[in-house]
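These notes concern the structure reproduced below.
Showing just some of the chains, left in place.
Think of it as A and B in the order they're written, each chain with its own count starting at 1.
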Amino acid sequence: MIPTISLIPLIQLASGDRLSLQVYQFKGAQPGKKAYLQSNLHGAEISGNAVIQQLIEFLVDLYPTQLSGEIWLVPVCNPLSTAQRSHHFSSGRYNTYDGKDWNRIFWDYEKTTVDIAAFAKANLDLNPLEIQQKYRQQILAEFNTISQEIQSQRGLPYSEFYRYQLQSLCLDADYVIDLHSSTNQAIDYLYCFQARQSSAKAFLLDHGILMNDYDGDAFDEAFLKPWLALEKALADWGKPIKFDIESWTLELGSGMIMNPNSVEKGVRGIKNYLSTKGMLNLPGFPLSETESYQVLLTPKKQLKRYYAPAGGMIQSRVPLGSSIQKDQNIYQILNFNKSGEMPRIIDVFAESDGFIFDVSTNHSVNQFDYVLGVMLQ
Amino acid sequence: MIPTISLIPLIQLASGDRLSLQVYQFKGAQPGKKAYLQSNLHGAEISGNAVIQQLIEFLVDLYPTQLSGEIWLVPVCNPLSTAQRSHHFSSGRYNTYDGKDWNRIFWDYEKTTVDIAAFAKANLDLNPLEIQQKYRQQILAEFNTISQEIQSQRGLPYSEFYRYQLQSLCLDADYVIDLHSSTNQAIDYLYCFQARQSSAKAFLLDHGILMNDYDGDAFDEAFLKPWLALEKALADWGKPIKFDIESWTLELGSGMIMNPNSVEKGVRGIKNYLSTKGMLNLPGFPLSETESYQVLLTPKKQLKRYYAPAGGMIQSRVPLGSSIQKDQNIYQILNFNKSGEMPRIIDVFAESDGFIFDVSTNHSVNQFDYVLGVMLQ
């Protein structure tokens, strides 16, 4: 298959240069669902770029008959964050202009004036597909009103324009996959919404975070939240429906690093996921282990982060991926002072049992800096 | 009067050095209200430091009998933001570690599990002062539970520790005054809560923004919002009370600049405000113009900001403090390109009548960068 490649201008710099998005669209021989994938929304989180490049190479080698529907892929989807550097490091997590986390800016239909309960009630007679299409049309219609603001003399801030461009590409999709990594160093895992656990296993990752508490500003949330709200409203009216609409954030390893193992897991999981969804027709897929795969899902509220009790250097930290016990010594701070005393070693102990899924890259910490993250067990 | 001067350690850096707060407390001969003032919460907003220094000098020269109650003053109240610099410029608006606006981090009692309506109902029999004291005790008790988290092995992020220290100083105050400036360049004005307009005139500033829409994360909001909620709850139960509890943000001119005119206005307004409140007993104060002073209050929703429609350099911008008419040419962008064309001049026109209260310091703008702010009229 040969993809359609299209260019979307994002921003003109003061120098007159422009930064853009480039979208790769594969269209199958049969109509079907639309899957949307992007990578590198945060500047340091690069491994998803290799996942997308390997998926593009893979799809190019397929016959159109092996794909039902469309797959859209957007690597390096945030050129401004990728360009944010300090010295040699990629610090593109927050827009330095307005302080906003690049993944907390997205447009959430549920936060407009829409009355979802009323919509649900008014459409109880329709069948699920009709409801889905009608609701989708409403979302898109509301979203498109933003384009007037873009044309105005007043203009709008970049984060609002940027989210418009990115969400324009995916609001009509069925499956959205956003490829992230830790800003720091982490295991491979995924974020899973409470109503979509059964689909999670297709990604063949051992760990996940179960989203029981979110505000809709993240890319995956902004896409799925209005649909979960509709499902709830319909259920409240006695008509439970689960739409085949899903969104996922995969966290593939550590920041600033192209870990081949994380990349390989990402590629394999996505092929398997799209196969279980019937979009890809591949020999041997879905993989036989899928059905019985166990993803250990930790509720988001069960994540606990440790912060440095003093300024200094982290040493003897328990490794990433370790299980820890309550009261275990999990790291030390080598602590200096300017008060005429000897340097000290401060021991920090676990407050509870758990599993270390994320650790800070930098061992030099100011007091209150992040040190490690634990999934409670 | 001689102030009590106390030092509060804030953060130990990785190098072992510490940054601290220093608080100046003046105690009058008579008991009375407590006023709390701070400056420089955002790194670039420095003119309030001179206001506080001049107030300290002024209070030192007063007799204790001229003060009823206590005045606490905290200049340079955010050493970490003051130390945030890039090249020669003060960029301390967002914490670079977590992206948070230093003035959107504060603890809001209303967001805890408190049931304010129930509290109001249960205390309808008490007199206003008793209600005030009881509610204050509840706020402080809830706030103090945070100190356990500070002692824990897990610790907490700096913004949570920092807000704890700063709010510890003011949660028992009656009047809170937070001295800001524009990050960019602005006129002198204040932020006023809807229920406190009558007190605003004592500051003798010509312009103000009326807060009809806020989330409680700013310093002034976090202090006053729970009291406004209580006032509303009491009114809902048929017992309207207006507590003599107020908070103010004064915006004194431009960032990175010590404008003597803005400083003088700040000092004069604060003396006059504290005199109208009966805390200061000064010859000639409250100033006679206070009673009839007109502050033009613009509702927050009537503020409109303009963003650059293209990358380039701003030129021929209408000056700060101008009134503008709809369709007036209010600035130009000198726009370069990398597409083989001639440079262009892009004219931008006003969308509506208004008053320019804030403009960007930097004339070099990427597309979507902030250019100017208008109070609609």
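One rule holds for everything that comes next: contacts are C-beta pairs under 8 Å (C-beta built on N, C-alpha and C of every residue); 3 or more make two chains touch, one makes a residue touch a chain.
As the structure is a prediction and not an experimental result, all values here were calculated from the model.
Every protein chain here shares one sequence; 2 sit in place, and the complete assembly counts 4 copies in total.
Throughout what follows, only the chains that are shown with their structure count from here on.
Note: Cα superposition of subunit A onto subunit B, rotation of 180 degrees, nearest 5. Taking each chain's centre as the mean of its C-alpha atoms, subunit A lies 35 Å from subunit B. Against subunit B, in their complex, subunit A makes its touches with residues 11-18, 93-101, 152-158, 161, 304-313, 335-338, 348-351, 364-370.
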